[in-house]
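Note that one protein chain of the assembly has been removed; the remaining protein chains are unaltered in position.
Now for chain A:
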Amino acid sequence: MSVEVKLGFVPLTDSAPLIVAQELGYFRQFELDVKLCPQNSWSTLRDKLQTGLLDAAQLLAPIPLASSLGLGGMQVQMTVPMVLSQNGNAISLSRALCDEILLDNKLSELPFPMPSNLLTKIVQRRAKKGEKKLRFATVFPYSCHQYQLLDWLKVENMHNVIDVITIPPSEMSGSLESGLIDGFCVGGPWSAKSVREGTGVTVLTSYHIWQDKAEKVLGTTDAFYQKEPELMAKLCAALLLACEWLQYLPNRFEAAKLMSQSGYLNEPIEVIAPSLLGSCLIQQNQSPQHVPHYNRFYESNFIVVNSPTLELQQWLLQKMLDSHQISSKDAQQVVVTQIMQKIVNTACFDEAVALLAKQRHKY
């Protein structure tokens, strides 16, 4: 008899492992009756997971730590059995801002990846004239998008002179066009969509800012894991299989097809497929750039990309500190280390890998 599992996610290109595991029957292989539950916002996904309305979820990598520390919502200890994907985000600018950059820096075209110092003159001019600051958007305060954008700007010490706001990814393209924002950092398919619509120009991907860092993770509350360790190991095993399947380029196009057909993304294949195939659309009517690691789900073995590590949690804590989301006094407390250790669920990951080994042995 199969067990019902409510798995929450925000539909995006890197939801591929969940949709693949569902459509290819990997969850069923492990006797799980998974119900994929798409959510419209990260806050609601988090709240439903914290309160048990969802059993597990695909989360932005910083959410388990933020939740366990009580940042931005209730304090609920979470646990992460595996990393689902690396990279996958990109920074895009409005066409008006691009024109300004070209003029200021006497360029005929923008370099890719674009260094943030090309924004310096604009920022200085606006400050001098007392004009409106440049305004960028990300999708959630506790997201890699937020930290990647700030890190990109920080190289030139511009993170304090540019406003960063939160808006839903589906609103990005329109907000660029209306001039509400000058740029954004989002995950696929939203940058590709903005390029296809002619509203934005993608100037670099998150891979150019942080190489091969976790982007989405599988998460659940510690309470749920304590109650259902076997179920979580099975869920993790099915998703590991899907990540492994996604390593091959020929499978990636099939994944894009599954995703556009399943109706979860509600977007056409021409905006879902490129990043999965290592192609970064940069501007309408221009050749795409080759970014092989644009979406990374698996490499060589389950350890490289998918294993949960304490280093990741420490890295995220540092980013929260850099962004003033937590004070250094609070971050230094002994309990923070304990909280992070509890997030890193190697026991569940190891159990999932063992389940896979056993299953392969059987056939």
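Following the convention adopted for this analysis, a contact is a pair of C-beta atoms (placed from the backbone, for glycine too) under 8 Å apart; a residue touches a chain by one contact, two chains touch by 3 or more; residues count from 1.
Basically, contacts and distances are computed from a predicted model.
Between the listed names "Ketol-acid reductoisomerase (NADP(+))", "Propionyl-CoA carboxylase subunit beta", "NADH-quinone oxidoreductase subunit E" or "Response regulator NasT", the UniProt record for the complex's undisplayed chain reads "Response regulator NasT". Contact with the undisplayed chain is limited, among A:Gly73, A:Pro115, A:Pro229 or A:Gly278, to A:Gly73.
Touching the missing chain, out of A:Pro141, A:Gly183 or A:Pro308, is residue A:Pro141.
The omitted chain makes contact with just one of the residues A:Val3, A:Ile167, A:Ile269 or A:Ala331: A:Ile167. Screening A:Ser41, A:Asn117 or A:Gln211 for touch with the missing chain picks out A:Ser41.
Across the interface with the omitted chain, chain A contributes residues 40-44, 47-48, 50-53, 72-74, 139-141, 165-168, 170-171, 174-175, 178, 180-181, 325.
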